[in-house]
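One protein chain omitted, others in place.
What follows is chain A.
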């Protein structure tokens, strides 16, 4: 899409950050007048003067600096990360380091309550630890971006699963974690402001010094190498720098979701192209966005304190959606990744047979073996009839949900050609989650079927919105993904506000978000199983689309695929599969995101083989996870979705290390 610009383009691009900053400054002035802090500026000798001047000079002013510095750092970190990983959806959280630091904070809070180092040391330790693990895992693959992202995603999901478990079990000990992760910018001295400013200056200088080698990462590895660059070292520098910047912010003010990503996306939309340009504009835009958000919240604080981190997405996401759909976006050139997986000698059929055998074994195990206070027990014929009504709906639901989500993930990744695409990005799960919030906190308690109906309506509503937004661009994957990301961020933002304000009822929400088969009924399970069967029956009909679409739109269209129709059909299928499983047992991100990669690493690559393999592997993983969750910590039931992340990660680790030999 060509842009017609009348002004010199860089000047024109400064327009948006400039407007945002002006708005924020006006808000700040308004706050000073309304709270009476402005009087402290004139050094009057009113009786309250000392308290007010302390509030102004140690509270309000450093808060402005912290917002600017933290926003700038996050914008830089995100651009660096996107450059290092070559994916426009990447951000500091993508490679899992924020999740590792969240986990270390939770662990420190629970087991070292007297530890006075605050959050800084745990966060730094967590980030460092995560980075070491990640680099160790990806080193043998020469830090190929795809493996960095995949390993990072797996690492992040596992850490998040463990953290959720800790929140569920130690709800009361962890109140500080909930506060920290909501990202409050409230200050009472200059220490954080000074530290973050120094950090911002240092990261900016290093980025400027390294801008040449970093820009070369836009090329593919062979081209970069022929220009005398070691892509591995450049990538390492970008990721390391991004990690340091993000960890500094996270350690001192908590998780500020979406700020960096919004800044980077807006910078692209506003026309920043080269790396240096993008870095500068994304830092400026992120800083302005965060300042605007925080100043608004500071004014709202007189009524109710809401930390900036929980609402940044509320400000940034609509802006992003608007710009995205006002037709000013430029086509992005996706770089295709080669998986470099050596061809295996094992034929497809034996792999599928092996998967089926494991699948059947898992079903038998889950139905027959249980745990009572005296230990593991085989169900005898007598007990079996009594225990079966408890067990079969759970097993069936786990099977259906695992199969559906893994299939949806596989379809989504094949359609978009992006390895980060997960079925949630269509907005269906976020929609269900969004309507679950008022249902749990404000409405009188509903029955399970009513709750499911409400969640289904939410999912449908958001699907319609996503389709409506995507229609104008012929359901183009890039827009669909960015739209999905914005909607997911919006729902995540409301979710973290709910967690921030919530009482003990939020444990039910977290339980639902963790993917639990606890409350499924026989009817739910049968419906889901029927839908899965129907979806599998459709697969042979769309296998040609699935085979051609990853090659990119021009190639697929040239070979006779009706792109628009194919995309619409696949989106609807994905939405159905994701929607039903989300409504039934909650979102199970890990299965949708990682199983397709796992199956491909096993050697199943043809469309039909990969999709079938995904259904089998996803179903097996969920059944086994549900069984483990039921027995491992008796009498504690651990949600299947959480166990699936941990078990899936282990399988993933084994598969990658074997296939890299």
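Just so it is clear, a contact is a pair of C-beta atoms (placed from the backbone, for glycine too) under 8 Å apart; a residue touches a chain by one contact, two chains touch by 3 or more; residues count from 1.
Note that in this section contacts and distances are computed from a predicted model.
> Determine which name in "ABC transporter substrate-binding protein", "Protein TusC", "Acyl-CoA dehydrogenase FadE17" or "ATP phosphoribosyltransferase" the UniProt entry assigns to the undisplayed chain of the complex.
Of "ABC transporter substrate-binding protein", "Protein TusC", "Acyl-CoA dehydrogenase FadE17" or "ATP phosphoribosyltransferase", the absent chain's UniProt record names it "ABC transporter substrate-binding protein".
> Among A:119, A:258 or A:627, single out the residue that touches the unshown chain.
Among A:119, A:258 or A:627, only A:119 touches the chain that is not shown.
> Pick out which of A:11, A:29 or A:54 touches the chain that's been left out of the picture.
Touches the omitted chain: A:54.
> In the full complex, which bits of chain A touch the chain not displayed? Write them out.
48, 50-51, 54-55, 58-59, 109, 113-116, 118-119, 168-169, 171-172, 175-176, 179-180, 184, 186-189, 301, 303-305, 307, 370, 372-374, 382-383, 385-387, 389-390, 440-441, 444-448, 450-451, 500-505, 507-508, 511-512, 516, 518-519, 521, 633-637, 639
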